[in-house]
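Pasting a structure here, questions to come.
With one protein chain removed, the remaining protein chains of the complex are shown where they sit.
The first chain written gets the first letter, and so on, giving A and B; residue counts start at 1 in each chain.
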Amino acid sequence: MNAAIRAQGWWGHWREENQGLIDEWRRGLYRFRQSRLSIVGMAIIIFLLIVAFTGRSWVPYPEDAGFTTHVEIRLQGPSLDHLFGTDEYGRDIFTRTVWATQISLIAGAVIVLVGGLIGIILGGIAGYFGGPVNEVIMRLTDIMLTMPGIFLALAITAALGPSILHAMMALSVMWWPGYCRLVQAQVLSIREEDYVEAARCIGASRPRIIFSHILPNCLSAIVVKASMDFGFAVLNLAALGFIGVGAQPPVPEWGAMISKGREFLPYGWWYSTFPGLAMFLTVFGFNMFGDGFRDVFDPRARR
Amino acid sequence: MMKDDLLVEIKDLRLDFHTFDGVSKVLNGVNLKVWRGDILGLVGETGCGKTMTALSIARLIPCPPGEITSGQVLFEGENVLQKTQEEMRLLRARKLAMIFQDPTTSLNPVFTIGDQMIDIIGSRRDPSKASRLSLMGNIIPTIRELRRMTRGRAIEMLQRVGIGDASERIDDYPHQFSGGMRQRVLIATALSGTPSLLIADEPTTALDVSIQAQILRLIEELVQELHLSVLLITHNLGVVARMCQRVAVMYAGVVVEDGSVMDVFKNPKHPYTVGLLRAIPTYGTKKGEIRGIAGSVPNFLDPPPGCRFHPRCEHAMPRCAEEPPPAPIEIAPGHEVSCFLYSSEFTVGPGGS
Partner (left out) sequence: MIRRLLLIIPVLIGLSMVTFVISHMVPGDPVRLAAGPQATAEQIRKLEEEFGLDKPLHIQYLNYMQGVLRGNLGQSMMNRHPVAMDLKRYFPATFELVIVSTILGVIIGLPMAMAAAVFKDKWPDQISRIAALSSISMPVFWLGMVLQLILSMTWHLLPISGRFNPRVPFPPNVTGMLLVDSLLAGDLNKFGIALKHIALPAFCQSLIAIAVITRVLRADILEVMQRDFVTMARASGLPERVILFKYVLKNALIATVAMLGHLVGWELSGSVMIETVFDWPGIGLYAVKSAMALDFQPIMGITLFVGLLFTTINLLVDVSYGVIDPRIRYG
């Protein structure tokens, strides 16, 4: 009973202190609700997340996600038994597509998180310490950004050996420079602001300055970028899978499935079409959501 | 002055602006008259709605966020608010000339001033052919010819406003001119047709003090030469005293007092006007003696009820907080005030309670 009252007091106190931020968020939420596209995007995402995370329990043929074969029903078109048809081993494509959704969503998240984290840390260090440290890190970033990342990711994945894990690693490497540059620019400008100077005068330690003062202000830009990046990460992963250097059989992955399906065109049209549709829908949903998100939370993009 | 000579008449104009934080009641019943041949000064603090009033005459207020909720704006007897877009465009091309505050941003940076002037001069001359003149100028030879002929007029105008070597400078870009020169270019452009009304929105505020006098003199000359009527918006009472015949004082979206410069300056009636004039330091003012007006400008999102000035007014009465201020009351010929102080004493003329 006492704890509840104390918790309430603490919450009220926190609310007071951060009233400005709360107002901002409330306004943002209001605008978000106004954008129909974002709501639709959000609905799609929620639907997908449910599918992805509960998928294993209700797919019709869970064993088909692996190496099983049912040769007798190979390459059958969509039917009531097999909504998306079967592949060359007789596996249910619907099951595999749903399975692939989960894998891709997790993989995409990991790519963005890892790449983002590396980029944020490096960018933060570069921006804060300036000088030679900044130069070195930014040159490195420039090098990475000198070419379209896909070539690099292709080379890395091929070098390490085709596998979905290596593809994820390669893509994380491709991803971090973007965040590094973003954070570095933000930190560099915020560092000069008065309130950071004030904090330093009171004697706040360096890490504290970085974490409680500088980073929160970069946060909105980072979140906006991350929300748009997720879709691209998924697309790139599938692209690598399509080329053949990403996920390897029997792992169900959209790109790999689409690539395999090529061999059976034009007869087995369902093989490539459905996984691709699923992928498109997923990325589209995330992008719509991210777009609305950005409209709301990125002050510069306000129309 | 007879009714026919009334060029512009604004009656009880109310303008709302829909912002995210609420509805901002920018104009709260503006009444204004500009007579033909008049030079009317519109004064008030920054943000009181002067520019909005001027833009309303030309109907240049963007109408999502903005919304005119009531009132009339009569130009030469016709209600501007009821005209079509095309009619308004023709009006602006033929009858109106506008000069804005910041000459730097009023010109398109990626075209030469000659290009822009030719577009506008051509448009004022023959509004129906304006599109072809501006867009096809480089493609069709006959139009190129036309542009060249208009160029002569542009050079003439530039010379008239005091830009020497106009025939060379006409091919320069706006950023190659100084602030004062740019304002001259804008004046030349604005007056290149045969407008009836010149609306000048703080034409010298953004300029150096030394240039200000020159520009004002230029405007004076041109006004006399072209027999223009002028609506001069400014927050500088000195400019009003020098250039204007009549003056209207605005506060928080309402015109509180208007009359001839002599009447208003010598005999201010509205408490706001009184405070304004009192705040001007004169030669004899001693240190520490400057008297401002207590309080601050109201928030347009949530303005005080009744008269918007009442929280700062020395003579505020209970009814000032309850009822909106009265329509302009004529306390002397040509001198009107919108204030309850004068409502029961003088009931002659329009308004009154």
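The rule is simple: a residue touches a chain if its C-beta (ideal position, glycine included) is under 8 Å from a C-beta of that chain, and two chains touch if they have at least 3 such contacts.
Everything quoted here is computed from the prediction, not taken from an experiment.
Novice: Quick one: say which of B:53, B:106 or B:150 touches the chain that got left out.
Specialist: From the options B:53, B:106 or B:150, the contact with the absent chain belongs to B:106.
Novice: Based on the whole complex, identify which of B:42, B:58, B:207 or B:247 touches the chain you can't see.
Specialist: Of the candidates B:42, B:58, B:207 or B:247, B:58 is in touch with the missing chain.
Novice: Of the residues B:119, B:202, B:263 or B:330, which one touches the chain left out of the display?
Specialist: Answering carefully, the residue with contact to the hidden chain is B:119.
Novice: Residue-wise, where is subunit A in contact with the chain that is not depicted?
Specialist: Listed in rising order, the touching residues are 37, 139-140, 142-144, 146-152, 154-161, 231-232, 235, 238-239, 242-245, 254-255, 258, 261-262, 265-266, 269, 272-273, 276, 279-280, 283-284, 286-288, 291, 301, 303.
Novice: Using the document's contact rule, name the residues of subunit B that touch the chain not shown here.
Specialist: Residues 58, 60, 85, 89-94, 96, 98, 100, 102, 105-111, 119-120, 123-124, 127, 130-131, 134-135, 172-173, 175-176, 186, 189-190 of subunit B touch the chain that is not shown.
Basically, only the chains that are shown with their structure count from here on.
Novice: If you average the Cα atoms of subunit A and of subunit B to get two centres, how far apart are those centres in Å?
Specialist: 54
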